[in-house]
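The block underneath contains the structure these notes are about, expressed in structure tokens.
The complex appears here without one of its protein chains, the remainder shown in place.
Let's look at chain A:
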Amino acid sequence: MTIAIIDYGMGNLHSVAKAIEHVSPDERVTITRDARAIKGASRVVLPGQGAIRDCMGELERTELTGLVKELLKDASKPLLGICVGQQMLMDKSEENGGVRCLGYMPGRVTRFNDQALDEQGQRLKVPHMGWNRVHQHHMHPLWEGILTGERFYFVHSYFVQAEDDAHAMGYTDYAGSRAHVATGRDAVFAVQFHPEKSAEAGLRLLANFVAWSP
């Protein structure tokens, strides 16, 4: 069984690969942009870092947009979106003056308010960086063995708000907003946080992904 991490040129994929290898030593983990290899894989990870316009642009430039859309329709092939890889699944993002995304789930991507204050009157920093609580909104096989309210590691300034409540699998409250930090539909699960950097809870989520048969 092969797990393909889609390499369209955005970001650091080695951490994700190392963490998946760690939880599933028997699987082959490959970082690739080869369409045949991605199609042939039994599971796919769509990562993403940096600005969303660059992510969408690079996906297009590497001629993988069509393939990813195809994969999203395949209800038998699990796909995990991470960070900007989660945001890209929505209709649009307001980052970079407005960017059209893959439109797999209705909803939008907006920026945290960087003027918000905490209870002590200290400014809440943007990017939202560090360990925050993720509350599970719907049951999902990827939450197996993870407590609701468990902390995961985040680094982001923009966040997802799904239109359809059924797609909102988990949320985190920050700077006066409720971010849908886990979204899912059919064989797709996507997270804003970094499971590969979230210690035991993150490794558990990755192990659940590897074991998931939707």
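Just so it is clear, contacts are C-beta pairs under 8 Å (C-beta built on N, C-alpha and C of every residue); 3 or more make two chains touch, one makes a residue touch a chain; residues count from 1.
Rule of thumb we're sticking to: contacts and distances are computed from a predicted model.
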Chain not displayed: protein name in its UniProt record ("Heme exporter protein C", "Multisubunit sodium/proton antiporter, MrpG subunit", "Imidazole glycerol phosphate synthase subunit HisF" or "Oligopeptide ABC transporter permease OppB"): "Imidazole glycerol phosphate synthase subunit HisF"
Sole contact to the chain not displayed, among A:33, A:137, A:156 or A:180: A:156
Residue of A:75, A:129 or A:166 touching the missing chain in the full complex: A:129
Absent chain, residues of chain A that touch it: 11-12, 14-15, 18-19, 22, 49-51, 114, 118-120, 122-133, 151, 153, 155-156, 172-174, 194, 196-199, 202-203
